[in-house]
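In what follows, a structure is listed as structure tokens, so that the remarks can point back to it.
In this view, the complex is presented without one of its protein chains, the others remaining in place.
Chain lettering (A, B and C) follows the sequence in which the chains are written, and residue indices restart at 1 in each chain.
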Amino acid sequence: MQVKINKIGVLTSGGDAPGMNAAIRAVVRGCAFQEIECVGIYRGYQGLIENDFEELNARSVRNIISRGGTFLKSARSKEFQTIEGRKKAYQNLKNADIDALVVIGGDGTFTGALIFNDEHDFPIIGIPATIDNDINGTDFTIGYDTALNTVVEAIDKIRDTASSHNRLFLVEVMGRDAGDIALNSGIGAGAEEILIPEEDRGIERLVESLKKSRKSGKTSSIIVVAEGDKSGKNIFELAEYIEGHLEDYEIRVSVLGHIQRGGSPSCYDRVLASKLGIGAVDALINGERTIMVGIHHQKVVSIPLDIAIKNGAKYDKNLRRVADITSV
Amino acid sequence: MQVKINKIGVLTSGGDAPGMNAAIRAVVRGCAFQEIECVGIYRGYQGLIENDFEELNARSVRNIISRGGTFLKSARSKEFQTIEGRKKAYQNLKNADIDALVVIGGDGTFTGALIFNDEHDFPIIGIPATIDNDINGTDFTIGYDTALNTVVEAIDKIRDTASSHNRLFLVEVMGRDAGDIALNSGIGAGAEEILIPEEDRGIERLVESLKKSRKSGKTSSIIVVAEGDKSGKNIFELAEYIEGHLEDYEIRVSVLGHIQRGGSPSCYDRVLASKLGIGAVDALINGERTIMVGIHHQKVVSIPLDIAIKNGAKYDKNLRRVADITSV
Amino acid sequence: MQVKINKIGVLTSGGDAPGMNAAIRAVVRGCAFQEIECVGIYRGYQGLIENDFEELNARSVRNIISRGGTFLKSARSKEFQTIEGRKKAYQNLKNADIDALVVIGGDGTFTGALIFNDEHDFPIIGIPATIDNDINGTDFTIGYDTALNTVVEAIDKIRDTASSHNRLFLVEVMGRDAGDIALNSGIGAGAEEILIPEEDRGIERLVESLKKSRKSGKTSSIIVVAEGDKSGKNIFELAEYIEGHLEDYEIRVSVLGHIQRGGSPSCYDRVLASKLGIGAVDALINGERTIMVGIHHQKVVSIPLDIAIKNGAKYDKNLRRVADITSV
Partner (left out) sequence: MQVKINKIGVLTSGGDAPGMNAAIRAVVRGCAFQEIECVGIYRGYQGLIENDFEELNARSVRNIISRGGTFLKSARSKEFQTIEGRKKAYQNLKNADIDALVVIGGDGTFTGALIFNDEHDFPIIGIPATIDNDINGTDFTIGYDTALNTVVEAIDKIRDTASSHNRLFLVEVMGRDAGDIALNSGIGAGAEEILIPEEDRGIERLVESLKKSRKSGKTSSIIVVAEGDKSGKNIFELAEYIEGHLEDYEIRVSVLGHIQRGGSPSCYDRVLASKLGIGAVDALINGERTIMVGIHHQKVVSIPLDIAIKNGAKYDKNLRRVADITSV
């Protein structure tokens, strides 16, 4: 079914991720191609409520594909969590003659979209963009690949110091519920151990493994720890515990923090964002609503938003095995 | 069928690709895990003929996962193209008690492996590593993702100059037969036009498109040209032709060349190389022979080597459409 | 002498260089600090003639310090080379009540400024920005440090391939008259040989040195060649010559080209540009005219423009000796 859409609004919401700008650009240019008007909404749902709109054309988005962050900015909106807030938002959309929304973000963004749609029956398409890769129904989220490269580059730097000093480093990476960043960057950076939220292998095993590893001739070690790891200790407590149970190990902690969200997106993330941005406009034109466009087996697919917000952690046992074998 | 393999030889051959070291490392550590001996063979098939072997253990490959190139080195071997050369190679393998070979490279490497196997019935597993991503049966080859990032970073730099001077740049990227690098990096870098070997859209269309693009307000442009593009002109001739048919355009040519092969591998390539290296050892143990381990839908798969060497170009019409729409 | 300046115009001209944006930003904010109005002039002297002006305030230049190129754009202006052109330019400055100009560029830019000043006695301050580091009276020009890092990173990548294949690479870097980029990047990248415009050591010596180097156990080599080297051959002819006079060497050529001009500026270039931008505004306020602000022994200094345009190549014999010794 081809449904006539005349004007689309686009916004970014939640934690920013590299590639959000590339996604906005693709939505805007997809609109230009389809001769649909496009309106940028600043600061996510908050800007929707505050009527913070700007018309965007193909030229508005030039030279942004290489930039991290989101030029439409992002924000948390408490007001959008209220019925009144959402009413205001709906009224603003109506007043501006906007027929449909494309929302770029993660599960919080999509949850807001679902509620809004329930109340106002407004056509919405989601585009998954979050470094955590924890969205259901898409193999990858925009920003995840860039974050992996950022983490690996940072750990490569730490490895220089670790090797020079025969030290043990605990490196905290993002991932409260999903260990994808930790597991993949840990393999990529050649980490000796990787602690993730999806499993609890016990702190004693860790200590034993480190002892064995040193005996085998390893003089320095990197342990990658996801924020949400199951050790029951924060990373500083964990460092203290290990130091108390190992001899001759100088231990250091590094919390990578917010650098993981920024940076110029990788080629993969730029292409993914371009595909999904175009895909979102196509989906609207094809009459699809309340879905997320995702990538599955290199193809753009549509996933109902209520499915997309279900737990999307992708714990891969084979990857854990690869980590264990390559880190000997 | 579990077959007893006691000693594996590993080599890299053909053009080098970022992630080859990570693949060697994974093969070596996969062997250590399975308690198989591992022998590194220097300079590809030439080292096989010249008996240029070295025993490798888990410690031999430390701190190489982050390095471009291949520490086992690569070479073209004319001698291996002769029956006598291959006989010598076989004899050296027998003398060293090597039971199986893992060869890391592209289609030339695999073709050599097939001939060798035909003559000597020697167990061989291939691992696809080439920046061109032109191997059949695997979604991605090792090195391709890194090369895309290298190209995009280079074009981002060129964009700075192009924008500052309102210039048109023709940028030549690798790809004699496959346009994957050109098409993906072109989308990623926001190129206005992309010329690839898989299609001939005509040079007149190109000139018309550039005229239209300038009229629409574009003040600078990047054209990404694959080595094997179908314009029938080399990139300097192409530049001259365009300059002759457009007004007011200062044109510059940049041939990216060999920087595309080097550099520290991306996280994706490191993880892919780790998976495939472990997968190759697993495959040998499981009795598989004369296959390539590839990645398909994020899983390690086995592809007969004679299938793998068939044309693996992955021209994706949807991607061409994405390129056309996002470059308006 | 403190002279009242009410409005400054700022422009970038000539080849772009990383850090030009940082310099513009510092001029604009220096003006804001001194409560002087600031006008950006687009496309260098051409924009001056075409009245392509825009008022800039402290907020206009936010988030540009990290960006390569120049947002004011640059251009060559044939019209500015005529008396009439310069008259128009002068008239436009008068009409806009601009009291003084800050011109950011290289020796061509400064030469234009001198002629303009001769004819119209207009206060001008130059800021040296060119990757070639060939301006007299300043230890460093804006963009040079970044270009060195770009070249070294590129050669590091080429080294991966050179080492993997035991190859000899000829890498052409910028520098028609000055060998600073070649000599410094050559030392930094560990090049085996460096050919620069300032000296002619003879092509026979080069061939002999390469033979000796291979005998000593070097299996791969990088030769860095400045555009203006004195071999009397272009880089492809040079490669052919060497290939004809050496055995067993596979030779490849890489012309780095325009990537050397782009990229996010290094910290050094950002700080240098910030110092010089502020210094230019200070100089105007202090009554200085027709000078360039440069950096000498880490301090901002003033150099008469007619001195600045004299040959500023900084050939350093000690550096040549360091290159020769470290490349054994």
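In this section, a residue touches a chain if its C-beta (ideal position, glycine included) is under 8 Å from a C-beta of that chain, and two chains touch if they have at least 3 such contacts.
Bear in mind the structure is a predicted one, so any value in this text is a computation, not a measurement.
Colleague: Which chains here touch the chain that is missing from view?
Modeller: So, taking every chain into account, the missing one touches A, C.
Colleague: Can you work out which residue in A:Phe110, A:Phe169 or A:Tyr268 touches the chain that's missing from view?
Modeller: Result: among the candidates, A:Phe169 touches the missing chain.
Colleague: In the whole complex, not just what's shown, which of C:Ser185, C:Ser209, C:Gln260 or C:Thr290 touches the removed chain?
Modeller: Of the candidates C:Ser185, C:Ser209, C:Gln260 or C:Thr290, C:Ser185 is in touch with the missing chain.
Colleague: Using the touch definition up top, pick the residue from A:Asp99, A:Asp139 or A:Asp156 that touches the left-out chain.
Modeller: A:Asp156
Colleague: If the hidden chain were put back, which of C:Asn63, C:Asn95 or C:Asn286 would touch it?
Modeller: Within the whole complex, the residue contacting the unshown chain is C:Asn63.
Colleague: Going by the contact rule already stated, which one of C:Thr111, C:Asn149 or C:Ser231 would touch the omitted chain in the full complex?
Modeller: If we include the chain that is not displayed, C:Asn149 is the one touching it.
Colleague: Spell out the interface residues on subunit A facing the chain that's missing from view.
Modeller: Here the touching residues of subunit A are 12, 16, 18, 20, 43, 67-70, 73-75, 150, 154, 156-161, 163-166, 169, 252-259, 261-263.
Colleague: What residues on subunit C make contact with the chain left out of this view?
Modeller: 25-26, 29-30, 32-33, 58-59, 62-63, 65-66, 139, 145, 148-149, 151-153, 156, 159, 163, 184-185, 187-190, 216-218, 264, 266-268, 270-271, 274-275, 277-278, 297-300, 316, 318-319, 321-322, 325-328
Throughout what follows, only the chains that are shown with their structure count from here on.
Colleague: Building nodes from the protein chains and edges from chain pairs that touch, which of line, ring, star, complete or other describes the result?
Modeller: line
Colleague: Quick one: name the chains whose C-beta contact count is the highest of any pair.
Modeller: The chain pair with the largest number of C-beta contacts is A-B.
Colleague: Which integer distance in Å separates the CA centroid of subunit A from that of subunit B?
Modeller: Computed value for the inter-centroid distance: 28 Å.
Colleague: Hey, how far is the Cα centre of subunit A from the one of subunit C, in Å?
Modeller: Computed value for the inter-centroid distance: 39 Å.
Colleague: For subunit B versus subunit C, what separation do you get between their C-alpha means, in angstrom?
Modeller: That pair's centroid distance is 35 Å.
Colleague: Provide the list of subunit A residues touching at least two other chains, using ranges where the numbers run on.
Modeller: If we look for residues of subunit A contacting two or more partner chains, we find none.
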